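The complex appears here without one of its protein chains, the remainder shown in place.
Our next item is chain A:
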Amino acid sequence: MTSTGPNAKTGLTRRTLLTSTAGLAVAGTIGAPAILQAQSARAQSDVIRVGHLTPRTGFLGPLGEYAVMGVTLAVEEINAAGGVLGRKVELLAEDSVNPSTAATKAERMIEREKVAAILGEISSASGLSISQVAGRNKTLFIQTGCNSDELRGKSCNRYMFHIEGSNTAYVKAVGQALLRDGMVKGKKWFGLTADYAFGHDLLRVTKKFAEDNGGSFAGSELVPTDASDFSPFILKIRQAKPDLVVSNLAGNQITNFIKQYNEYGLPFPIAGGGFDTAAAWGAGSDTFTGTWPCIWHHTVQSPSAQAFTQAFIKRWGKPPENQAWGDYLAAKVLAQAMAETKSTTSDTIIAHLESQAKFDVLKGREGYFRNWDHQLIAEMYTITPKPKAEQKDKWDMLLLGTAVPGAGEDLEVIQPTKQENACTFT
């Protein structure tokens, strides 16, 4: 007698479950596609098309969302002011997903959509693959969120410019604060590092900084990017009894680590080499702790920074995260360079940027792109928790330190030197 159960004819077996589990593991690595709101590319020759690629799903997705808000606002402002060279700017924004998809999309944007430049990206790995496409097609790429030193050094590219700071700059910025507080010389550090390209690069730079300044590492652990439970590492930190815990983590990892470190109440102070404001907001003002570097914050007191913050709040209903600053600035710099050179040709714009022309980078001092590695040279900051009594709202939980380098110092002192990170454009 044949079975007449619900699945008799359809053959649902244990194997189906196994296959789905395996399929799921694969799907998990690919990531679900984000709903995109890319403006459609109409056949118009009277517009200047600009491509924007950034991860909008996965563990960098939260930052990517701010990036898109920033660049969208910038393009709206540029067009409201009459566009560039009398032409409107049309933004094509897409999810870069992963390095190979990012390269495919960059290729399509350049060849089919004829974009004048590509902006964006956060993942250093995807940034590298976009820069290779941009270099091959001689099209300008301004990256806004990739920290890896290697992109400015060994893998540097004549067609790539860097708004985001390098790992070295982040470490030197927070390092100034740590040196001031006596947390380096003769001190034992414990490092937690995100186990991918960015984390490894940051760990290398952090170790070099500690050794150059008389500190040492008591322990160092690599943390998988998909790990959400940090308690095993926190127990290891407790056993190692370091003077300082150094985070080389990324994205959501920082949020989870801060929350759980607070949960275990360990007495050792925390500092970090990489940081995004969204991670601190996600941890909440009750748990946020430590000394962190920061490339921009919405409480930077320059008129242009405050104008941007107000416009952003008006448009999106919340203050801009530092990633929003990066992508907003990229679009503004591009528009200004086009206007000043009266050209949309990448080579002409690059020559202008390489002349170290000054830009308002929404900070206290103006910035410029260094001609030998295309790094934006500008102020950085450090961030610590703001006392509860001084907080105006839930976004106002971070205390911005004074700008690094200090008022009288050369802006380049926190940047990697030629010896540290040599770059030759080919």
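Here, a residue touches a chain if its C-beta (ideal position, glycine included) is under 8 Å from a C-beta of that chain, and two chains touch if they have at least 3 such contacts; residues count from 1.
Following the convention adopted for this analysis, contacts and distances are computed from a predicted model.
The unshown chain of the complex is recorded in UniProt as "Branched-chain amino acid transport system permease protein", chosen from "Acetyl-coenzyme A carboxylase carboxyl transferase subunits beta/alpha", "Biopolymer transporter ExbD", "Branched-chain amino acid transport system permease protein" or "Sulfurtransferase complex subunit TusC".
The residue from A:182, A:232, A:387 or A:406 that touches the chain not shown here is A:232. Contact with the undisplayed chain is limited, among A:57, A:72, A:206 or A:344, to A:57.
As for the chain not pictured, it touches chain A at residues 3-8, 10, 12-14, 16-18, 20-21, 24-25, 27-28, 31-32, 34-35, 56-59, 61-66, 195, 221-224, 226-229, 231-233, 235-236, 238-239, 252, 255-256, 259-260, 263-265, 278-279, 281-287, 321.
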